[in-house]
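In what follows, a structure is listed as structure tokens, so that the remarks can point back to it.
Here the complex is missing a single protein chain, while all its other protein chains stay put.
And then subunit A:
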Amino acid sequence: MAIQYISGKEPHAREKRLIFKNIDRVGFTPSIDSFLEDGGYEQLKVALKMEKSAIINEVKASGLRGRGGAGFPTGVKWGFIPPTNTKPVYIICNADESEPGTFKDRYILHQDPHQLLEGMIIACFAVNAKLGYIYIREEFPQAAIIVEKAIAEARAKGFLGKDILGSGFDCELYVHRGAGAYICGEETGLIESLEGKRPYPRIKPPYFPAALGLYMSPTIVNNVESLCHVKHIIQMGGAEYAKLGTPNNTGTRILCVSGDVQKPGYYEVEVGKVTMGEVIDVLCGGMKPGRKLKAIIPGGSSSKVLRADEKFKLKDGREIGIMDIPMDFDTMAACGSMAGSGGVIIMDDSRSMTWVINNLNNFYAHESCGQCTPCREGSLWMKKISDRIVSGEASPDDVDSLESVANQIEGKTICAFGEACSWPTQSFIKKFRDEMKGDCKPELVGEIVSDEGKVAAAGLAA
């Protein structure tokens, strides 16, 4: 029987719905009955009869790359647990979805929580984790209730708890709610948070979670979407799954498109099988009437901005324009940005780039955890300087100061937040320097325009 979707929310013909098969599906509910009717938990039964190493090998063969942001191969990550390990192993599902521009995990948690649980229980079995947590951001209160109910249902049916389906494998999963901090999406920050502390990220090395994670035990942290893929990899087999997408960029992924297009929304596509131009013109129905594309943030707010008229030189020598970029990990990296979390933010010619970067700098200043000085101070300075530019009270020199602050954060922090907060500023200035300088007052060149600057110039301590 063909799957029916809610009117107006039907998938586009160019989509390949694997993870989002049941999203907006008529008659499908988050209950376990709905999931079982649809063949749910069958892959768990298959997996429980497999060798643990064989499951990990299938995930490696699938080529699945993490869907949370870094794009690291999931199977390889699982393989990092030291073979000599004797400590308990934990799995944490990162459902702290908070990268601006990203909105996919919410739908899985709300509408198809058992898909996540099945994938996660298979993952637990594969790495021999008997305890796992689903770290759900505080701003998803309904999701926490739905997933807790799903866990209770799964336990009642014997898919969780002691001796799962007679396999001898025990596993418990719990929901753990965050409390509104973006940094908890960083895996070691998340682990600290789960230990009941401030989520200050840990330095790597030595604190690679696969060796020294939760409670200093081996811990695998995977994104919601990544864990859902595990179920489909078992169903299809790793090699068959790897035929989806393009080489080294396998499978499907959910693109979250927001901003100045006619039909923003979520679109699950084979990785690399659609171009940026197709995302905009085909999936999203084009730009708004009378508007032209100006810039794109392709993989969540931390990814470097792409300018509409840029040309990108690829490794094979080809030169392509922005609309020709295939939506995959490797090409996006070759274009100087990243596929990141799949959050694509489209900006048209009505947008001030100064205003955009100021909005993001306010975000990063708010979310820096404050542990490392360059990031704590730098993110705040980037906010203050761009606040000044946007309010028209800055000197053109301030744009250079802003860039210099960003340059002094990148690479000088414990976690990747340092890059996440400096890349937007660096890339916006690199690509829209004239526009940003144009928003400043030329007569202020050489003048000290801020109160802090006056204090510093007078040689007084602030």
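Criterion: a contact is a pair of C-beta atoms (placed from the backbone, for glycine too) under 8 Å apart; a residue touches a chain by one contact, two chains touch by 3 or more; residues count from 1.
The definition used in the following text is that contacts and distances are computed from a predicted model.
> Among "Inner membrane ABC transporter permease protein YcjO", "NADH-quinone oxidoreductase subunit E", "3-isopropylmalate dehydratase small subunit" or "Glycine cleavage system H protein", find the name that the UniProt record gives to the complex chain excluded from display.
Checked against "Inner membrane ABC transporter permease protein YcjO", "NADH-quinone oxidoreductase subunit E", "3-isopropylmalate dehydratase small subunit" or "Glycine cleavage system H protein": the hidden chain maps to "NADH-quinone oxidoreductase subunit E".
> Which of these touches the unseen chain: A:125, A:241, A:329 or A:363?
Of these options, the touching residue for the absent chain is A:363.
> Out of A:38, A:138 or A:281, which residue would touch the omitted chain in the full complex?
Checking each option in A:38, A:138 or A:281, the one touching the absent chain turns out to be A:138.
> Please pick, from A:11, A:71, A:101 or A:418, the residue that touches the omitted chain in the full complex.
A:101
> Which one touches the absent chain: A:273, A:351 or A:441?
Checking the options A:273, A:351 or A:441, the one contacting the hidden chain is A:351.
> Would you write out the residues of subunit A that touch the absent chain, in ascending order?
Answer for subunit A: residues 88, 97-103, 105-106, 131, 137-142, 174, 176-182, 193-199, 214-215, 256-260, 264-266, 297, 301, 343, 345, 347, 351, 356, 359-360, 362-363, 366-367, 369 touch the chain left out.
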